[in-house]
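Yeah, one chain of the complex is gone here, protein chain that is, but the others are all in their spots.
Residue numbering begins at 1 within each chain, and the chains themselves are lettered A and B in the order written.
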Amino acid sequence: MVKRSTWSLPYVIFLVVFVVLPLLLIVLYAFQDGSGHFTLANIGRFFTDSDSLQTFALSIEVAIENTLICILLGYPAAWILANRNLNKSAVTVMLFIMPMWINALMRTLATAELFNVLGITLGKGTLLFGMVYDYIPFMVYPIYNILLKMDKSYAEAAEDLGATPWKVFWKVTVPLSMPGVMSGVLMVFMPTVSTFAISEFLTNNKIKLFGTIIQENINSSMWNYGAALAFIMLVIIGITTLFGNNDQAEAEGGLI
Amino acid sequence: MAKDYIIDIQHLSKSFGGVKVLDDINFYIRKGEFITLLGPSGCGKTTLLRQIAGFIAPDEGKILLEGKDISGIPPYKRPLNTVFQRYALFPHLDVYDNIAFGLKLQKLPADEIQKRVKRMLKMVSMTDYEDRSVDSLSGGQQQRVAIARALVNYPKVLLLDEPLAALDLKMRKDMQLELKEIHRKMGITFIYVTHDQEEALTLSDTIVVLNEGRIQQIGTPTDIYNEPVNCFVADFIGESNILKGRMIRDRRVAFIKHEFDCVDEGFGEDVPVDVVVRPEDIYFTTDPAKCQFTAKVNSCIFKGVHYEMWVDTDSGYELMIQDYDPYAVGSEVMLYIDPDDIQVMHKERTCNVFEGKMVDETHVEMLGAEFECLPQDGFAAGDEVSVEVRFEDVELLDHQEDGKLAGEVHFLLYKGNHYHLTVLTEDGDHIWVDTNDIWDKGDLVGIDIPKKGIKLSKRNG
Partner (left out) sequence: MMKKVLAKCYLWLLLAMLYAPLLFIAVFSFTESKVLGSWTGFSTKLYQNLFTGGVSGGSALLAAVENTLLIALIAAAFSTVLGTVAAIGIHNLKGRKKQTVQFLNNIPMINPDIITGVSLFLLFVFLGVSQGYATVVLAHITFCTPYVVLSVLPKLSQMNPNIYEAALDLGATPAQALRKVLIPELRPGMISGFILAFTMSLDDFAVTFFTRGTVGLDTLSTYIYTDARKGGLTPELRPLMTIIFLLVLILLVVINIRQDRANKKVKR
C-alpha cells in the first residue's frame, strides 16, 4: 500500500521555499550591510533612531488601545450573540462576521471619507476609531465561537453549587472563554502594529505606524534596514504567539 | 495439510513501534466455520483480522488461503470481504449503490448487478430501502447494508470486526440470531472479532481466545467455558472463582484449606496450581455427609434468573455462588463441589523473576531502576544476576512518584482472600503482585520492593 503520509511532501517543500526560506532571508538581510557583510548596524540604527523608536512605541500603544477597546466592545456583543435567550437570529451573527470578508482597504477608505464629509479632522482619534471598526469582527468572532461551543453544564454546575448569575459569568464563563479572547487578541494586535495603508488613510498620512516605515524603507530600496525592522516585528510575533498558543489558526479556520 | 482448511495462519507476528501486538500466532480455519477471535481491547484481535483482510502487512509469518500465501497480495485483490466496526458505508452513495459498489468495480453487466443486489437486500430484509441515503438509516439497518455490501461479492471468507458493538442490547441479540441464520444460508466461512464473551459463546463454532498478542486457548464454546486452560481465560469467559491450590496427587487437590476430589491427572505430587470453580457449580446441601465445607452468607442479590451470593468460608475465603434459591444473609450453609466441576490449571508462574546487574554488594539494578538488597556474599559489582521477588513482597503505593518505579494496574484477579494484580511498568515490564488492598484496573501506582524481598542468584551463561 502507498504510504499516504508522503503526500505531504510537495507541500512541505513548498512551505520551506515560500515560508521558511523567506523568513530566514529577513534575518539574513537584517544582519547584512549593503555589500553583504555581517553587521549589527541595522538593528543598532533602530535602537538609536528616536523617530523609529517613537513610531514603534506609538504603534504598540495604538495596538494595545485598539485591542482593549475591541475586547471591551466585542466581548459583550459576542456574549449576547451566543446567548440563546437574547439572540436567536443567525443573521445578526452573519452581519457581524461579514465585514471580515470585505477588503479592509475599501472599508477604511469609506470610513475616512465619512469622517471627511462629517468634517472630523483626521488624527489619532479617527485612527483608533477606524482601527476598532476594522478589527472588531476579528475579536467578536472567535469569542462568539468559543462561547457557543461551551458546554452549558459548566454554568449549570456553578449555579447548582450556589453561584449567582454574575458570579457564574466571572468565575466560569469568562475564564473558559479565554482561549477565544486570546485568539481574538492575536488577530487584532499584530495586524494593528503592522498595518500601513490603513493608518495612512485614517490620518491623512499624519501619523505613521510601524508598518509604514517598513514599507517606506523597502520601497526606497533600503532593504537591509527594512528587513531589520521586519525582524523586530517577527520577534514580537514570536512572543505574542507564545502566549496565544496557535489558537488563532483554529479560530480562523472555522470561518466557513 | 487437510483439504478443508480455508485459512491457515502460520507464525504470524506484528509489532507497532517496538511493541509486539501479535506474537507467533498459529491456527487454522475450516471451510464454512464460524470462528470468533475473542479478547479484551488491545489483545491484537483486530490487528489479526486486518492482516487477514490485507490492511496491515505481517512482520513475520504467512497467511494461507486455500493453501496459497496471500500475505503479499493487496486487499483489493483478495477474495475476502469485511464488515467494519462502524459499518464504513459510503455516505455519498445510497443503499443500492453502496451494495453495488464492489460489483460495479468488477464491471459486471447491469442486470446481473441488479439481480444480485436485490437478492442481498431481500436476505437482510431491506428490500424497500434501495434509494434511501445511508445517513437516514438506523444503526441496525446500516449494519444490514454493510453485511449485504460485503456478501454480495460472494467472498470466500467474510470478516466481521465487532459488527454489533455499536448496537443496543436488544438489537444486538436479534442481530446475533440473524447473523447465525445468514451464515447457515450462505455457507461462507465467517471470521468474527469481538470482546463480548457472551456473543462469542452464542455465535461460534470455534473460539480463539487472545490476550496480549498471544493465543490463550482454541476450542468450542463448551470447551472454553468448562475447561479454561489458565486464569485469564477462566476470568474472561463467564463468572468464576479462581483460587490458589495445591495438587496433592492425581485426582486430589487442596484449596481454600480443604481437600477435594477432582478428575485431573498428571500434574505431579504436591505441585502449586490454580483452581477454577464456576459459581453455579458450588452446591448447597442439608446433608452433613455431603458437606465438604461450611460458610456464612455475606450478601445475596437477585439477578433475574438466579441469585448471586457471596459467602465467607470457614477457612476465611470469599466465594461467589449462583443458585436458584436464595439463602438469608448471615445464615450458616453447608456446601459441596462435584469432582467434575473442579478445573485445575497449571500455574503460569510462582514468583516474579527479573534480570538484574549488581551495582555494589547492597544494590542491584533491574527494571531500569536501582534497588537496595541485603548484603550479598559472592556477588561482585557488574555481575549479571537473576532476581526473584515473591508476589506478596512487592509494595504498591498510592502515588506514582513515591515508588521506585511507576506503573499501571493492568489486570486483576480476586483469588478468594487476596487480589492478584498484573502491573505494567512505564517501560512495559510486567510485575505480578499479591495484595489485600483494593485497586482498580487502570489505577496509576508507585512500585517499591523492600530489600528483604529481593532474592538473588547467579545467572547461568
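Please note the rule applied: a contact is a pair of C-beta atoms (placed from the backbone, for glycine too) under 8 Å apart; a residue touches a chain by one contact, two chains touch by 3 or more.
Please read all numbers here as calculations on a predicted model, not as lab measurements.
Colleague: If the full complex is used, which shown chains touch the chain that is missing here?
Modeller: For the complete complex, the undisplayed chain touches A, B.
Colleague: Any idea which of A:80, A:128, A:163 or A:176 touches the chain not displayed?
Modeller: Of the listed residues, the one touching the omitted chain is A:80.
Colleague: Just the residue numbers, please: which parts of chain B touch the chain that's not shown?
Modeller: Considering the whole complex, chain B reaches the absent chain at 53-55, 74-77, 80-82, 84-92, 101-102, 105-106, 135-136, 149-150, 153.
Colleague: Residue-wise, where is chain A in contact with the chain that is not depicted?
Modeller: 1-12, 14-23, 25-26, 29, 73, 76-77, 80-81, 83, 85-87, 90, 92, 94-99, 101-107, 109-111, 113-114, 116-117, 133, 136-137, 186, 190-191, 193-197, 200-201, 211, 214-215, 218, 223, 226-227, 230, 233-234, 237, 241, 246, 248-250, 252-253, 255-256
Just so it is clear, only the chains that are shown with their structure count from here on.
Colleague: Nearest whole angstrom, what separates the Cα centre of chain A from the Cα centre of chain B?
Modeller: 55
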